[in-house]
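On to chain A.
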Amino acid sequence: MTVGLFIPCYVDQFYPNAAIATLQLLEKLGVTVVYPPNQTCCGQPMANSGFEHLSEGCNRLFMENFAEFDYIVAPSGSCVLHISEHLHDDKQPETANNVRHKIYELTSFLTDVLKVKSLPSKFPHRVGMHQSCHGQRGLHLSQMSELVAPYFSKPGSLLNMVEGIDLVPLNRVDECCGFGGTFCVTEEAVSVKMGKDRVADHLEHKAEFITGVDMSCLMHMEGILRRQGSKAKVMHIAEILNAE
Partner candidate 1 sequence: MQSEMENSTTKDHAELSEEFNRDEERVNWHDETLWWIRQKRDKIVHQLPEWEQLREAASQIKLNVLSDLHNYLQQFEANAIANGVHVHWAADAAEHNQLVHQLLTNAGVTQMVKSKSMLTEECGLNDYLAEHGIEVIDSDLGERIVQLAGEAPSHIVLPCIHKKKEEIGDLFHKYLGTPSNMADPQMLTEAAREHLREIFLTRRAALTGVNFAVAETGEFVVCTNEGNADMGAHLADIHIASMGIEKLIPERKHLGVFLRLLTRSATGQPITTYSSHFKKPRSGVPIHIILVDNGRTVQLGREDFRNSLKCIRCGACMNTCPVYRRSGGHSYHTAVAGPIGSILAPNLDMKKYADLPFASTLCGSCSNVCPVKIDIHEQLYKWRQVIVKAGYAPAGKTAGMQVMSKTLSSPTAYHIAGKAGRWVLKHAPFAVNNKLNPWYKQRDMPEPPSESFGEWYKKNGGKKNEQ
Partner candidate 2 sequence: MSSREKILAAVAQNQPAKLQLPDVNLFETGTEGSLENFIKVLSAIGGKAYSINDLSEIDSIITDDIGIRGRVVNLVEGLNLTNAEEIITDTVVHHLHNVEMAVVKASLGVAENGAVWVTEENMNQRVLPFICQHLAVVVHQKDLVPTMHDAYKQIDQMPGYNYGSFIAGPSKTADIEQSLVIGAHGPRSMIVFVLK
């Protein structure tokens, strides 16, 4: 089984540690991982802004880079959701369909494909788990509070395998952080207010780290934490699951 590693554009450029941790974690679990060097972006920033028709170039590049792999794994719920719902190529519809069905967000790859039952990780800190919306409600990585349905959490179950971790409760378990793509700048006031409220929830419960499956949410909350001079940090879940 060979996995093509897809790293979201902003993770590649600004948060390489999350990508490195993803790679190391997968290799630790016995997976052969290849990182196609010519990858760029999933196209979501354009599509969510109404410019889906401009994402053809991204779609084609994505398929060129990733069509050959058994699985495609990415440390991002929103990028994976976008590809799985919106990747298309009128010239190669079958390939596109095939790619849509074999792309996995990291934690769901670990629980659903690798069926990980334990991890050698240690992270003795108070950690708040942020439920990134696209991963949670889109990819069903964990149960959402809106539904009357049994609780489950793929990222949560993995974090619970980490020795010493102390997961803090939250007042609002799955409220959106307010990043929302270009929303973060086009509706800056509401975006920041949402982020401040999320951060306040974690801080109220004394989280030292805020984690999640999407670096975009974390980047937005980090921007607020640092502006507040807070000691709390953000960390992508891959880094916690890989911590020893």
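If you want to know what made the cut, all candidates are chains of the complex that A comes from, given by their letters.
Convention: a residue touches a chain if its C-beta (ideal position, glycine included) is under 8 Å from a C-beta of that chain, and two chains touch if they have at least 3 such contacts; residues count from 1.
All figures in this text were calculated on a predicted structure; none of them were measured in a lab.
Student: With chain A shown on its own, which candidate in 1 or 2 touches it within the complex?
Tutor: Among 1 or 2, only candidate 1 touches chain A here.
Student: Quick one: which bits of chain A touch candidate 1 in the complex? Just the residue numbers, please.
Tutor: Touch residues, chain A against candidate 1: 7, 9, 11-17, 19-20, 23, 27, 32-35, 37-41, 43, 45-58, 60-61, 133-134, 137-138, 144-149, 172, 174-176, 178-197, 219-220, 222-224, 226-227.
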